[in-house]
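The structure is given below, and queries will be raised subsequently.
Note that one protein chain of the assembly has been removed; the remaining protein chains are unaltered in position.
The first chain written gets the first letter, and so on, giving A, B and C; residue counts start at 1 in each chain.
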Amino acid sequence: MDKHSHGTPMTQVFGFVLSLVLTFAALFVALKTSMSFNVIMWIIGILAVVQAALQLFMFMHLRDGEDSKAQTINVVYGVFIAAVTVFGSIWVMNFSGM
Amino acid sequence: MSKKGFLIPLLAVLPVLLLSGCDTHMVVFEPKGPAARDILHLINWSLIFMALVVVVVFGLFGYIVWKYRATKENKDYEPPEEHGSTKLEIIWTVIPIIIVIALTIPTIKTIYSLEKVPAGYKDKKPITINVTSADWKWIFSYPDQGVETVNYLNIPVGTPVKFKLTSAGTMNSFWIPALGGQKYTMAKMETQLYLVADQTGEYIGKNTNFNGKGYADMEFTVEAQSPQAFAKWVKDVKNKAPKLTEKSYINLLKPSNLGRETFSNTHLAFVNHADMNSKTYTFPELYRNHDYPGQIFKEPDNQNHTMKMDGQAEGKSMDMSKMNMKNMDMKNMNMSGKSTGGENNGN
Amino acid sequence: MSANVNTALPLEYQTEQSRMNIFGFWIFLGAEIILFATLFATYSVMSHRFAGGPTQHDLFEIKGVMIETILLLTSSFTCGLAIYEMHRYNKKGLLAWMVITLLLGAGFVGMEITEFINYVHDGATMQTSGFLSSFFVLLGTHGLHVSMGIGWAIMVMIQIAKRGLTPVTARKAFIIGLYWHFLDVVWIFIFTFVYLKGMVS
């Protein structure tokens, strides 16, 4: 069973092409358009998240193995803490109350 | 095994004993200004609920431990297996939630109100005082009056004071407990604090944020004077006090404990440490404590002032390490008058 | 342990110990996510503290960055192919794709080092400003991870070459694969939130 359940090279190729597309899309949005900084950051941010998810599911097979649920919770919670750390720090260090 | 029963009365009695043992004047409970009074209201409010929690839990605890203690009589008693009770669980979740909400609302109100000129003083024209903390002294500049003091602060009573806080180096916390809460002073940025004294008198102000060897003595006095007395003081200072030069100011910034000083101009003319791009004045060589020399990195700003002024090339750092700061009693550095940090490190 | 080999599962999952190691590695990756997030947080907070030194605009060049990105993306792809070959019990294929992966990775590291050397020549060192400190440490940590990944993968490849494809070596190869993909994910965020962001404004 292992041969097929693990993705044919087609999924690998597909994932690779997709990641290239996403990378170049981000590049284009960032450097070749004249949207406002915030809009650009939102778009390329989302593109980055999509691409990360793609790697996780298509290349890393996050949901494989007998502990797929625990693995997924682990990554999701890790991402949550990461978000708290990044956005929390930015917010707090902004001294926006001044 | 009934010894256990002693613990509760003991814990309950102890605070009372302690309270009666010392005089009960605690500065936080004797506010001399609206900001401190606001906070005290909040504290008193919270104390009601805390007392409630303590009484309920201690009571329950004492009762249960006493009632269900093992005795000779109940030797054969087989306790029941209980899994829990949804009803009870809900009760002891919901009541704390209510308490937390009851605490949250006034907390947030107070947090916001403390950022502004205290209520009742909005239409009074505030005076501005720039507070600069340095190791280990407080420097107060009155930009509008054009005077500067070290380690003491005179303010007119009944007038809102806008403190603009910053630091020349380490982070400190500016606190006049009788007048209100504290706030940090940080280099290259500014924090603000509004305080009002509504009674004349002398209060203690301190630094609460540890910043090294001279920390314990980093106190200042605040004198709330009548507006007339304050105006007179300003005038006296303008007439009699010496002027601060940039050179003497840099000396002032060096680590030392000082007495009071007064100047008839302010250092804001040379540097405002709150400014993100202001010069950095640090004096690493003056902070050595033990023999082992760590590497000290060059910084463009520093070379201009400290190194040259002290006549110390960086290579000579080894010499510095010979001095034994430990034998130097900080109290002795507490001499009033000139700043001493620079001179002291030769010995 | 060797007793309870479950041959119905993919090679890397066949022993109890392997399942435990792979799971443990996922947990470790979770910790790595948080570790890198902290570096990103630091970079975000520091990214405008130039101390009169160079800014992102002065330093970054899109061409080099794109090449680095494509090298790493491709290596992630070839790494996936290597694991794919492993599942087909093709030891040669596995090793060949691994070698390609590592060469691409080495190319990436090489380019990054040259980039850093250029910056330093331009007077932009780790000691220049808060921005550059956080920049170098964030990218340096990633680069160090890639370099260690290369060293580690070589060890695993030697073992596979010597001992063949066993549940143990397969598990090791699989784990290094996970690690490699993960570093690619981190790079995506560096690419977006360091380089692109720095070049937008």
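Worth a mention:
Everything that follows uses one rule, which is that a residue touches a chain if its C-beta (ideal position, glycine included) is under 8 Å from a C-beta of that chain, and two chains touch if they have at least 3 such contacts.
Here is the rule we use: contacts and distances are computed from a predicted model.
Comparing "Hydantoin utilization protein B", "ABC transporter permease subunit", "ATP-binding cassette domain-containing protein" or "Quinol oxidase subunit 1" against the UniProt entry of the hidden chain yields the protein name "Quinol oxidase subunit 1".
Touch, as defined at the top, links the missing chain to these shown chains in the whole complex: A, B, C. Only one residue from B:171, B:241 or B:268 touches the chain missing from this view: B:171.
Touching the omitted chain from chain B are residues 1, 3-4, 7-8, 10-11, 14-15, 18-19, 21-23, 25-29, 36, 38-39, 42-43, 46-47, 50, 53-54, 57-58, 60-61, 64-65, 68-70, 74, 77-85, 88-89, 92-93, 96-97, 99-100, 103-104, 107-108, 110-112, 114-115, 135, 169-171, 173, 177, 180-184, 186-188, 191-192, 204, 206-216, 276, 280, 282, 284-285, 287-297, 299, 301-302, 321, 324-326, 329-330.
Looking at chain C, the residues touching the absent chain are 1-3, 19-21, 23-24, 27-28, 30-32, 34-35, 38-39, 41-42, 45-46, 49-51, 126-131, 133-134, 136-137, 151-152, 155-156, 159, 168, 172. Chain A meets the missing chain through residues 67, 70, 77-78, 81, 84-85, 88-89, 91-98.
In this section, only the chains that are shown with their structure count from here on.
With centres set at the average Cα position, the gap from chain A to chain C is 15 Å. If each chain is reduced to the centroid of its CA atoms, chain B and chain C end up 46 Å from each other. Of all residues in chain B, none touches 2 or more other chains. Those residues of chain A in touch with two or more other chains do not exist in this structure. On the side of chain C, the complex with chain A involves touching residues 8-11, 13, 19, 22-23, 26-27, 29-31, 33-34, 36-38, 40-42, 44-45, 62, 66, 69-70, 73-74, 76-77, 79-81, 83-84, 87-88, 177-178, 181-182, 184-185, 188-189, 191-193, 196-197, 199-201. Chain contact summary for the complex, chain A toward chain C: residues 1-3, 5-9, 12-13, 15-16, 19-20, 23, 26-27, 30-31, 37, 40-41, 44-45, 47-48, 51-52, 55-56, 59-60, 62, 64-67, 70-71, 74-75, 77-79, 81-83, 85-86, 88-90, 93.
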